[in-house]
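I have placed the structure first, in the form of structure tokens, so that the comments after it can refer back to it.
A single protein chain has been removed from this complex, and every other one stays in its place.
Right after this comes chain A.
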Amino acid sequence: MNATSQTLAGAKGVTASRGRKDWLLRYSTLFALIVLFLGFAITVDRFLTASNLLNIIQQISMLTIVGAGLTFGFAAREMDLSVGYMVGLSGILVPLLLISGVPLPLALLAGVGAGFAVGAVNSALVTLVGVPSLIATLATGSILYGINFLTTGGRAIYGGLPDAYLWMGQGRLLGIPVLAYAMVLFVLLAWFLMERTIFGRYIYAAGGNLRAAELSGVNGRFYRAAALVVCSLFAAVAGALLAARLGSGQPNAGERYLLDGLATVFIGMTMIRPGTATVTGTFFGALFIGVINNGLNLVGMDTYIQSIVKGLIILVAVAIVSRTTKLKLL
């Protein structure tokens, strides 16, 4: 290292100022979240209560899991627009199987299996056929939507769901919602895969510079495919949990998870490594959306106005990313 020391002095001045700017940029969204949180805490009296905070966690847990999955897709620069309907599909499939007497572990496995199957179809379309993921998943999403409504006739599936399943979505363990544990588990799993394994590193490589990765001997096609499979898998998990929370399988329950899920990733891309989707960023993105939804709800704001506010916030987040880094989606 002594050979580099002579240039260190010169380089430090530059990087110090850059570092400060980076730091501000990296955490501006986090500051916004804190300000928002404090704002609600001061102005809305029911906001800062243990039960409400746990409620927020419970509300965002499925969204966070969908977002964590989408983070893999974004990292590999693949977009999955079918996640919302995937949430719907597994949210129907699992209750259907349970009601017809399939044991809980098998039913859950089937839900996850459906996620794997849809992910495999998506990734085959993208990596083998060569359809851009944006279009391929738009199409498979539409197909899933049709399947969801055909199998249920548009009606909710309820009644006779085992208690163990309902506990997963509604119960508590040591005073904390079971869903919160599930969320933490999957966020940690996603974080570990992305930040601490070769698997995650190569997903980032495939998205960061596919050509460089392939010329380095990396199987870019495999990692792009794997990222899409993870998107569907995580959506399937979220769907199974969602139905447990709702106590019924509803064909259209998953729809909002697409846009909100994308939003969590976008907001997340403004922090940690600006311009890059990270699991930590996505988690804070989900928290952001959870706090907004909850706060505005408590204020009693109309849901349609909530939707407008959320849209504006996403626009601001994406504007920040686009202004400061190259926002690379596809």
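Everything that follows uses one rule, which is that contacts are C-beta pairs under 8 Å (C-beta built on N, C-alpha and C of every residue); 3 or more make two chains touch, one makes a residue touch a chain; residues count from 1.
The working rule: contacts and distances are computed from a predicted model.
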item	value
"ATP synthase subunit c", "Peptide/nickel transport system permease protein", "ABC transporter related" or "Nitrogenase protein alpha chain" - which is the UniProt name of the missing chain	"ABC transporter related"
Contacting the left-out chain in the complete assembly, out of A:L173, A:A212, A:V299 or A:A319	A:A212
Contact set of chain A toward the excluded chain (per top definition)	1, 3-4, 7-8, 11-12, 15, 18, 196-199, 201-202, 204-205, 208-209, 211-219, 273, 275-276
